[in-house]
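Shown here is a partial selection of chains from the complex, left in place.
Going by the order they are written in, the chains are A, B, C and D; count residues from 1 in each one.
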Amino acid sequence: MSAQLLEVVDVAKTFDGAHRPVKAIERVGFTVAEDEFVSVVGPSGCGKTTLLRCIAGLAPPTTGCTLLRGVPVTEPPPELAVVFQDYARSLFPWLTVRGNILLPLRRRRDIPGKERTAAEAIEAVGLAGFADHYPWQLSGGMQQRVAIARALAYRPRVLLMDEPFASVDAQTRADLEDLVLEVRRRFRMTVLLVTHDIDEAVYMSDRVVVLSRPPSVVKEELTVGLPADRHQITTKELREFARLRTAVYVAIKGQEAPSPQATAATAGG
Amino acid sequence: MASALSEEEVLGMRSPQIHVTFRGAPVVLGLAGVALALAGWEVVARTALVSASDLPSASLVAGELVRQVGRPAFWAGVGATMTQWGIGMLITVAVAVPAGLLMGSVEAVWRALRPVVEFLRPVPGMALIPLTVLLWGLSTASVVFLIVFGSVWSLAVAAMYGARNVDEGARDTARSYGLSRLERVRWLVLPSALPFIATGLRVASATALIIAIGAELVIGVAGLGHDMAIAQTAGDVVHMYALIVMSGILGIAVHLVFSGVERRFLRWHQSQRPAVPA
Amino acid sequence: MNGRRLRHLWLEIGVTAGLLTAAWLYLAGDRGYAWTSVPTMLGAFRDAWLFDKFGEHVVPSLVRLGLGFTLAVAAGVALGVLVGSSRTIRLLSQPIISFLRSLPAVSLLPLSLVLFGIGTAQKVFIIAFVCCWPIVLNVADGIAELDATMLASARSYRVRGLDRLRWVLIPAIMPRIFAGMRISLSMAVLLLVTSEMVASANGIGFFVWQSQLTFSIPDMWAGIILLGLLGYGLNLGLQVVERRVCRWHTHLTGRDE
Amino acid sequence: GGAGTEPSAAVRTITVGVQPNTPFAVVPLGVRQGLFQKHGLDVKIKVISTATTIPPALLADQLQFSNWSFASFATLADKKLPLKIVGPGDTAGRTLENDYIQLLTLKDGGATSVAGLTGKKIAVNSLASLTEVQVKMALKNAGVNPASVSLVPIPFPDQLAALTSGRVDAIGAGEPFLTLAKQKAELNALAALNAEIMPDLPLSLWMTSENYLQQHPEVVRAFQLGLKDSLEYARANPDALRKFIPEFAGVDAAVADKMILPTWTTSVDQAKVQRIAEIMHEYGAVASTPDMSKYILPFPIEAKG
């Protein structure tokens, strides 16, 4: 692992609530190294999306800051792509699937054969045949896959993903996980993934950052010592995998985990 | 304006009336509406309500219109009006849409222009007739000036509202993928604003027509309005109403053209999606 | 945020001051018979409106404007919802609406005299008749473009009838209603002048028209300036109302940040 | 350059603004008869629908000449607009037979004399204008306090409807609406309104801008000569005028046959014109009494050189 690519420095965020200000993030700090894959997990409403928006330069933190290669982020950096949690709103309804994927590529001189790149991305997320459909002609899961395809085709140096697999079935999810890992390796991306799925966090990451309930702080950071090459079946059969999953579970719950069987079930929920 | 949503979806209930869904429905229903209105006019004109007045019956006016349609002078008037309207609309669109989008997306621009825009918007062009004649003469230029002055604001305001209609999710996406300012205008702001601009265009095109005719009438530049002025001073009420009806018919024609264009450019839009999916 | 708001205020004040100065300097020279110098305009403005003819002309105009605009909004929203909600009604009414919207206001004057006589009603009719169309169109289009999931949600919970109108449709198209109202309000001020062209012996429009007939150029400008200020003030008020009513829309479009 | 006809070298094209009303038909009729061509002018007629566009159009040299009225000229003179009266048009008739602006009521229940109009509503074409003054003078002449009636500005075309629907009790109607009204409804004619002001009231005139006069006095003179010929032609050929009106002003031929025609004159009565300005001032239609003589050119002006 090389130098720190991304630094989240004491970020705090307070919103105007209904009656009084809502402190969403108390104080969160962690770093992501070049080419690292970091997952962020935490309870619903703890500020994961907010944090991602701060890192992407889409919203300023109330206090603290985020740095990319040591430079404070105030605007979305060009080498970064985001898969938004609210995928339906992030797709442009006036563009087809292909149009949505091609749009960010317009200015990318460094990507030759854009049409082919887009077609490959569409194919890779299992949407071959739907390139000319509009987002509103697709199911929820299909829309979410368009958003993923767009981000992958963009080949960013840094990829931020906010629960990108929430709306797809288990099989598709596993395929997409492997797709992201594969693309990440091929194009040397640094990835920050927000997920509610503990297995997914462990399976995909080099490190897992666990956030507390709001006002949130970093509750724990776990380094995932699994072999770099992951496989849906063999990796998940490893004892280390089971140990890590339990460790994340414990970090979230702040208590001892139940039996492995139940943990798997609950965590998988 | 062809809606995507079925009546039930919008009204929240199944409407009791028969669903008219055959192909020619727009034309047939439209004509039915016109027939209904004409019948209403005929009744009003023939009953006591306004019988003592100068409102001629629909049939009388229709007869006059048919007579006028055979005269080249009538078509010269129509042609002149539509030419002036066309030039005026072109300038209006060219100025208002970019200006409105800019005002809607850059707060500083809006604040800088707001005093002028909000002050000039309610200034009646017709009240500036002496100034207009002094500046542009008794000519087409005057009419075009008044058309632009009268309709540019409403379209600009529509475009401004449209530009503010960009969904935050879409905006964030565009920003995070580093779309340039120009790309954002073309691929994000413009499509988001299009529904408002489409409505604004329909409003402005009718306003422009009204102003064209009004300006011709007042300034005395060739066109339907000028013919109206002559009919008016001559006391030829039937001719006058025939010309008024003609301006309404032009309004329908203009509407048809614009909604056709709209259907082309707003195919993706909620309002244009197929009604009850087969 | 506060700093930005202050900057915008200064921008607005600065630009206004700059433009006024430019106009002042430009009009100081002889610019022809339809112009007059800014001090002359301001003098005429003071003589006309502070507060000599205020009661005589401004008050009746405000009454006509208020009634006409209110009627335009009420009729515009009602008609717009009706037209936007039903395909049948829409197809039936579209040609007539396009027709009525294209009638020159001046040509409505004779009919309005016949129908409403020579009082306030006739002016209110002229204003309301012409000003309701931007609202009708915006509302009808707004209804037609409502989000399908949102409507399905209302339908599946059987929010219907007046509840649906009050709690779903009207709030959902509020941005559209305001877009229409912003255009209508300025049109109402314009139509004030047209409506006061005939059968009127008072009102700002009458004053402007009379100044024109008698070639009192400074008075004409005094009237025009008052109309501009009136429209400006009313539109500003409308924007304040809009900001409060459409707060949710501002948030959904991310303009609050 | 044409071969043959007289002053071909000097033919000059001018644009003359004319409102589509009978009193102003005299110039287009003269043009039709070649009476201006005779004096070296190729006249283009520009039909003007709204009077307010005329002064700016003259000042901007969009028009070289235009029709106007003496009463309204007092307003222009009051504002010191640089315009000049180049010649007369018509004067008013003296009786209900030949005055084309009349005070009318409905035969059915309307007042039968001016005295009966106390406290009533009367429609006039516009306020602060000759029509307002006319009605007020008629009332005063009949011993009615003008302050007791309310004058409602309703344009000529819409007056009859207002009368028959009971919105007003009397109207001050002018041709062609006078004839039209009499055809459509049973009416009492209470007064010849022009005659109420003074006998032989000077009505229409033709004017140009001071600037144009200075630059092209010879054209002004030529126009005056053509105008004079036209006025004389119109006086001598009323039937030609009646035939010309439908084509020029769009008036129905049947109405044109019955209309009260203008009384043409070839001189400007300075004293009467000045008196008009005084009356306009007295009735508050203008702010001062301008010296009208400053604006009246000799008819015709002297030829230069």
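Simple rule for what comes next: a residue touches a chain if its C-beta (ideal position, glycine included) is under 8 Å from a C-beta of that chain, and two chains touch if they have at least 3 such contacts.
The model shown is predicted, which means the values in this text are computed figures rather than measured ones.
Novice: How does the whole complex break down by chain label?
Specialist: A x2, B x1, C x1, D x1
Please note the rule applied: only the chains that are shown with their structure count from here on.
Novice: Farthest chain from chain C, going by mean C-alpha coordinates, please.
Specialist: A
Novice: So the centre of each chain is just the mean of its C-alpha atoms; given that, what is the distance between chain B and chain D in Å?
Specialist: Computed from C-alpha means, the inter-chain centre distance equals 39 Å.
Novice: Please output the residue numbers of chain B that touch at least 2 other chains, ranges allowed.
Specialist: Expected reply: 50, 53-54, 129-131, 133-134, 167-168, 172, 217-218, 240, 269-270, 273.
Novice: In the complex of these two chains, what residues of chain C are touching chain B?
Specialist: 7-9, 11-12, 15-16, 19, 32-35, 84-88, 90-96, 98-107, 110-111, 114-115, 130, 133-134, 137-138, 140-141, 143-148, 151-152, 154-155, 158-161, 164, 175-176, 178-179, 182-183, 185-187, 189-190, 193-194, 205, 208-209, 212, 215, 217, 220, 223-224, 227-232, 235-236, 251-255
Novice: With touch defined as at the start, can you tell me which chain B residues reach chain D in the complex?
Specialist: Where chain B meets chain D, its residues are 50, 52-54, 129-131, 133-134, 137-139, 217-220, 226, 229-237, 239-240.
Novice: Enumerate the contact residues on chain B facing chain C in the complex.
Specialist: 1, 3-13, 15, 17, 19-20, 25-26, 29-34, 36-37, 50, 53-55, 107-108, 111-116, 118-124, 126-131, 133-135, 150, 153-154, 157-158, 161, 164-168, 171-172, 195-196, 198-200, 202-203, 206-207, 209-210, 213-214, 217-218, 225, 228, 240, 244, 247-252, 254-256, 269-271, 273, 275
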